[in-house]
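With one protein chain withheld, the remaining protein chains of the complex are depicted in position.
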Amino acid sequence: MVVAPLITDTVTEPMMLRPFEVTAVTQETHDTWTLDLKVADGGDDLRFRPGQFTMMYVFGVGEVPISIAGNPSHPETLVHTVRAVGAVTNAICALRPGTVIGIRGPYGSSWPVVAATGRDIIIVAGGIGLAPVRPAIYHVLEHRESYGSVSIVYGSRTPSDLLYIDEIHDWKSRFDLNVQITVDRGDGTWMGDVGVVTPLLNRLSFDANHAAAILCGPEIMMRVIAKELARRGMPTADVSVSLERNVKCGVGFCGHCQIGASFICKDGPVVAYDDVADRLGMEEL
Amino acid sequence: MVVAPLITDTVTEPMMLRPFEVTAVTQETHDTWTLDLKVADGGDDLRFRPGQFTMMYVFGVGEVPISIAGNPSHPETLVHTVRAVGAVTNAICALRPGTVIGIRGPYGSSWPVVAATGRDIIIVAGGIGLAPVRPAIYHVLEHRESYGSVSIVYGSRTPSDLLYIDEIHDWKSRFDLNVQITVDRGDGTWMGDVGVVTPLLNRLSFDANHAAAILCGPEIMMRVIAKELARRGMPTADVSVSLERNVKCGVGFCGHCQIGASFICKDGPVVAYDDVADRLGMEEL
Amino acid sequence: MNLDAWRERSPMFEEMSDEHFAFLASLAEEREVPGGATLFRVNTPADRFYLVLEGTVALKIAGPSKPPMTIQTVGEGALLGLSWHLPPYRWQWTAETREPCRFAEFDANEVLAACETDSDFDNAMLRIIAREAGRRLHNVRIQLLDLYGRE
Partner (left out) sequence: MNLDAWRERSPMFEEMSDEHFAFLASLAEEREVPGGATLFRVNTPADRFYLVLEGTVALKIAGPSKPPMTIQTVGEGALLGLSWHLPPYRWQWTAETREPCRFAEFDANEVLAACETDSDFDNAMLRIIAREAGRRLHNVRIQLLDLYGRE
């Protein structure tokens, strides 16, 4: 299976900023919000492939790259989940319905959900990393019959840091999904698992030679999971990871996100673990 | 060595509230402040023994028991270090010089620093637990020649959570003190130890049969340290711990801090580890 | 008990010889425990250990004035209990079943007696315990990194 960078087919004017209106804001956790947006220039909806990102521009404050967290088959609503960690993301999280911001994109490579048709799917997310994989989950669930076993493993800091909690309950309730959730620190009421995500992989059934893994989260987590999947016989070429980097222009002009000969904004964020281990020296982690 | 509860000899009218004026406020960490206070009714300074506490009353807000953190030989300044964790402690930490609050006390038993004359001294504090032992440290340092080896072990969450950082540097610089500091989580600039306090005990030299240990911090920490000291041959009767409990009246009237047949506010906060292991079921920790 | 199917699904005993594993399995007692039960209590003598066949167990610690905190959960395929082989031979945590569980239970004294008489078996058991402790140490250290927090 090849997870080669794909040319983005949806951006004709890569630097064009389009106005989007915030239509809904949901607080996910103490520092993370989900925004629904709709296009405000009367033009086409923003179509995207799972794993792609946009550049979100708050007028007068600044611009940040944020992965799209919504459903690719419902492009009429652009969904972004944002953690307030800096000036721009704080401004985004403080937006209220009716405000208009600028959006460029979508940019970047995508999760190989189409190429993985017919395979077992293993999705492992950590923390805010659930947001970039949620479009892939939507895709797989809408085409559930096209895949073998589907497993979702999600690790979080505490129970109150879990994103999309209602959806997680829906996913857990299904018989055709194996959903495993763990937190680093429980609390008095948490009855789920506590500990790192690695041991949860023992609870998954998949055919290591006919599976695709989608990993998104802290780099150390992705490395440990990739190693464990390799130990269970999975070729590392079938493991995709998403990298977050210091993306500024989104189109490979500015060089801010350059690593080796590549640009995250053009060749990433989704890459095969193979490439990452090599190019980013993740084996040195 | 006996660490029996001592009758407080300094409070003649146990419920009497005396006005104290805040003379200085120092921020220690992101959530902890140290207040200097002086008596505002023209009466005597508040004399105390190391380990004792007062009831601090913010008019109109409420009252909390707080250990005295100052120097027992300088009672002209009453020093309290307070962590802002509730309504009253938040109000205390927001006080500014010139404000007057009410003080009752001092109450409770004290560290056996006098009884320990001639012995090696081991002081182990965790987190905010350095505040209640600081008067004992002052006493020991002012009578340094009356003791054998003196060791201070202090564990903290992060480097920026260390209390009294200037004083810690002074203590570390002395040749007649063995000061060991560790944090649970380092940061990029921290060049000290990282990890739990227990292994640091290996770096202390003391005569297990002629020593006194003073422990103040989370109960789990005190228990682990007490066990390690026992493993090194120290009688548990020579180990004193300070308990924080839900003290309301300070004089054994109200029953809020009652555990078994005793009241923390009268029989504590300083008790022999022997008694605690038995009475509080700390062996069940 | 026949634990061969369990063994195939857990990588833990892959280095132990079939003979040693069969011998160990012959010492197991099957045990079913309802959810919410206390399997063992912190600081009491660690005289047993378990292989988890079904269900999840929470390792907890509590202080007299604090609510219990769950340190870690262990599920199917896990070895539960290392303290029977490590000083001071007392449980470091309290173990509570999260749901109905099925275990292979071992009497530590029986296993230790077998270790005394057969140093090869002793060696094989020690190797399992060293590796399991090492693996958990690595996991807990990663937990400690607080990976999902803000940078």
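A, B and C are the chain letters, set down in written order, and residue numbers restart from 1 in every chain.
Heads up, the rule we're going with is that contacts are C-beta pairs under 8 Å (C-beta built on N, C-alpha and C of every residue); 3 or more make two chains touch, one makes a residue touch a chain.
This structure is a prediction, so every number in the text was calculated from the model and none was measured.
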**Report entry** Of B:L17, B:V61 or B:V196, the one touching the omitted chain in the full complex
**Finding:** B:V196
Query raised in the report: So which of B:P50, B:P106, B:G217 or B:P269 would be touching the chain we can't see?
Result: B:G217
Report summary line: Logged for chain B, residues touching the omitted partner chain are 31, 83, 85, 126-128, 155-157, 161, 182, 184-186, 188, 190-196, 198-199, 202-203, 217-218, 220-221, 224, 231
Report summary line: The missing chain sits against chain C at residues 61, 66, 69, 71-72, 82-83, 85-87, 92-93, 119-120, 122-123, 126-127, 129-131, 133-138, 140-141, 143-145, 151
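We take it that only the chains that are shown with their structure count from here on.
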Query - Between chain B and chain A, distance of the C-alpha-averaged centres to the nearest whole Å - result: 48
Report task. Could you give the separation in Å between the centres of chain A and chain C, each centre being the mean of its C-alpha atoms? Result -> 35
Query - Mean-CA-position distance for chain C and chain B (Å) - result: 39
Query raised in the report: Among the residues of chain C, which ones contact at least 2 other chains?
Result: 146
